[in-house]
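Below is one structure, written out as structure tokens; comments come after it.
One protein chain omitted, others in place.
By letter and in written order, the chains are A, B and C; residue numbering begins at 1 in each of them.
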Amino acid sequence: MSNYAAVMPEVGRIEITEVDEPTPGPRDASVRIEAVGVCGSDTAYYTVGYIGDYVVDGPIILGHECAGEVIAVGPDVSRVRPGDRVAIEPGKPCRDCSECMAGRYHLCPSLVFLATPPYDGSLVQRMAIDERQLFPMPSDMSYEEGALCEPLSVGIWACHRAHLEPGDLVLVTGAGPVGLLAAQVARAFGAASVTVADMAPFRLDMARSLGFETEVAGEGTSRDVDVLLECSGAPNALADGLWRLRTNGRAAMVGMPKQDVSLALSRLNVNELTIGLVNRYAHTWPTAIDLVASGRVDVTSLVTHRFPLDGTADALMLVEHVPDSVKAVITPQQRSS
Amino acid sequence: MSNYAAVMPEVGRIEITEVDEPTPGPRDASVRIEAVGVCGSDTAYYTVGYIGDYVVDGPIILGHECAGEVIAVGPDVSRVRPGDRVAIEPGKPCRDCSECMAGRYHLCPSLVFLATPPYDGSLVQRMAIDERQLFPMPSDMSYEEGALCEPLSVGIWACHRAHLEPGDLVLVTGAGPVGLLAAQVARAFGAASVTVADMAPFRLDMARSLGFETEVAGEGTSRDVDVLLECSGAPNALADGLWRLRTNGRAAMVGMPKQDVSLALSRLNVNELTIGLVNRYAHTWPTAIDLVASGRVDVTSLVTHRFPLDGTADALMLVEHVPDSVKAVITPQQRSS
Amino acid sequence: MSNYAAVMPEVGRIEITEVDEPTPGPRDASVRIEAVGVCGSDTAYYTVGYIGDYVVDGPIILGHECAGEVIAVGPDVSRVRPGDRVAIEPGKPCRDCSECMAGRYHLCPSLVFLATPPYDGSLVQRMAIDERQLFPMPSDMSYEEGALCEPLSVGIWACHRAHLEPGDLVLVTGAGPVGLLAAQVARAFGAASVTVADMAPFRLDMARSLGFETEVAGEGTSRDVDVLLECSGAPNALADGLWRLRTNGRAAMVGMPKQDVSLALSRLNVNELTIGLVNRYAHTWPTAIDLVASGRVDVTSLVTHRFPLDGTADALMLVEHVPDSVKAVITPQQRSS
Partner (left out) sequence: MSNYAAVMPEVGRIEITEVDEPTPGPRDASVRIEAVGVCGSDTAYYTVGYIGDYVVDGPIILGHECAGEVIAVGPDVSRVRPGDRVAIEPGKPCRDCSECMAGRYHLCPSLVFLATPPYDGSLVQRMAIDERQLFPMPSDMSYEEGALCEPLSVGIWACHRAHLEPGDLVLVTGAGPVGLLAAQVARAFGAASVTVADMAPFRLDMARSLGFETEVAGEGTSRDVDVLLECSGAPNALADGLWRLRTNGRAAMVGMPKQDVSLALSRLNVNELTIGLVNRYAHTWPTAIDLVASGRVDVTSLVTHRFPLDGTADALMLVEHVPDSVKAVITPQQRSS
């Protein structure tokens, strides 16, 4: 049986290629990948070949939002078994350094992360993954839902980094997948109100259909926000959003603007704000699965387009090409649409 | 007996003028002011007439770092009595709003603060102050030490806002009075090491004489700092300092740069930093008095120049005019030097 | 128009008596009380005349869980106006002491609390209350729901004192009103699972109908609980519950056992537990109203019995006399059933 992958041999080109069958190590499981969400970082590697200091310099397989079924396990595996349907955490920490031991494994300098150069990702039919990155899902959770536990984890961590407290009034700037998930997390964690800001009417409609108040980005005027979750990466979004925060307000910066950010800190200080930068997440998968399985977070509504493995290139360009899109999911076991 | 004050009738001019004897309200005490430290904000009001949105628009008495002796009390005063030597907290909150009730009285929108327009300050021989702003000092603490509990409070609060933990490695940028006090507080709160950065050799010498490692501002290279206390207000100090922070690093911004600050947040995010803005302090006077009285913080060494009330104008310009200066203290009961 | 109250002239006796019309102070509102929940403390004062150090030593009006309509306001009132439907916070702090200024007004030594001797409570048709204890409710919230914001606040504060984090597994012991509300709060604040334990089948049924897993008190065996909310006051409930906590587990003790509690602390220490005692609540009314108004917490289902003012004595004895009861609410504007 062949094992096909969507390989990016060079920037801007995807080839569906046969790759080696995975050879699981003692604590690895072989996983049949059933769903892979497309992230903005995948699109960036595909279109320009780098994100910050991470540069693609050889063939790479993209994709890190994924779920699948365990089909075989190595001899020392005890946490999963064949047949388990699993959501996959894409990062593998060293478990040895001071960051790992401090409970911040996501900041491990040796973190191996799917689809971050030079490591391959999950746009492949079968791959080997350490059992400690695999989280069994309830039977009524779809693989698509499992795959989107990854961006959902970003939303969970954003709320954590913003020290969201029950009863807070929350503003989410940016109604892309992460923003819409972060907004749902804030609500599920007890926020008293959540408002979502964006420029695109389609995305604002989706925010409203998920039950949120909305506003056009840059046009909000209230200044009683407790927590800002900046998920757009727009150049002025953080600077603008900070002005919306009341005293003791807290902001988490999830979106990554391309340029440096100019902030009026010496005027913002009167409210004694706190700004937390965000780098992925840690310890979030159990909560992510719980939020989806209990119905408190709806990830499926965000998936506006679905593609077979052969549609990977189209999926990667979806958000660039199709205005009314939010999230693309690829099903690697399907070869053509 | 006359009551003289250093009145600023217009920007850039100080006149020693007789003012009314204070008339304490029921919970006020009359305090004979014995020492007033000069703060950069006093100098700013004197030289340009405003700080941010606070604009001098009439005669004003400057000075808010002060201590003195209680000489009379109103009928409902129970916390102090005549003869008490007191350090004075310059802010009077409303005790009614949501900020006050949340324990954040320093963010009270109705805060009356000495020498912040339109309110007069303490460069006067006798004044009435609410007893709740008065903190009795041990007999062996000098009035000068009492007055400097105010900038010391800024240092305490900076450590609080940076979530300083015992064992942290700390970098203080700016070796002015606040920086040198913040550094001492960090050490007294259990920091494992404290390094002070500045441009001026005189100030670096003072930092060394207080027992700190030093570095020339902008020339440090280590990247293992846990906590940054930015106390210089130099345009690039925060941006530069953030690069020195290790994973999970925390910064408190005390210094107020005149322009907006440009930060490379989308590259700094890999270390998941937290930036806390600082607006004065709350609940700090008991700790400030304890730190001075126990000898854990040396405030007296910072006082490089002392002035009688008539020397107020010189004191206000000291840091501008005298390179090897750190802190001026005015003694309002003295009329000529 | 007469103003009737349910006065307790001596322990164990209630008389419906005409009392003076309230005379609101400058910051008070006159409130027409529309609903009063009966709390275990009311029953205790009625049956034995004391709780701990609080002893009834004269006629008293009971009742502190209440809501009503503002009918008049004093000259300095700005937060409410006649016609406002308000949930009432029963405690009035001094706003002056160190506890109040630290944000812990509920620990104010001068707290005036409805129906805590020697202060009268709210089982009266009209009373004067400080506007700062009044929280306007949305028009679709009932007075009964407003009254139950008080026990709901206890549940909110219990979660706060237990440092509940989203994703926690929670055990609530005691399915009385506070337990059932605390369980709903834990769920609304992102708990991954909430199990409710009690002895009474009727109460376990109610817990199940509210969507919770249940267990018979003392018979649970899992030891993976993150947070224990002890709401029963049963003699062994805390000791038993602590054994259910996993490493780093946190307990909040809400229920008040009559005797001292014996704990095996030197064996429980292996899990490094934290026990938080609970004394009422602070800052909870906005969140309580939001939880009810948004439908995230159902308080109405807990009200098993309703009484007119003349039924106060029956209401106070309800839980003692009627096995299948949870919560009694009295409507002071109604005189007979």
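Rule of thumb we're sticking to: contacts are C-beta pairs under 8 Å (C-beta built on N, C-alpha and C of every residue); 3 or more make two chains touch, one makes a residue touch a chain.
Computed from a predicted model, the values in this text were never measured in an experiment.
Note that of A:Tyr4, A:Tyr105 or A:Phe212, the residue touching the chain absent from this view is A:Tyr105. Contact with the undisplayed chain is limited, among C:Ser110, C:Ser209, C:Ser222 or C:Asn248, to C:Asn248.
Interface residues of chain C with the unshown chain, by the touch rule above, are 52-53, 99, 102, 104, 106-107, 161, 233, 238, 247-248, 253, 256-258, 260-279. Contact residues of chain B toward the unshown chain are 156, 159, 166-167, 188-190, 192-193, 286-287, 290, 294.
Not every partner is drawn; the one left out touches chain A at residues 95-96, 100-105, 132, 283.
We adopt the following convention: only the chains that are shown with their structure count from here on.
Annotation for chain C: no residues touch two or more other chains.
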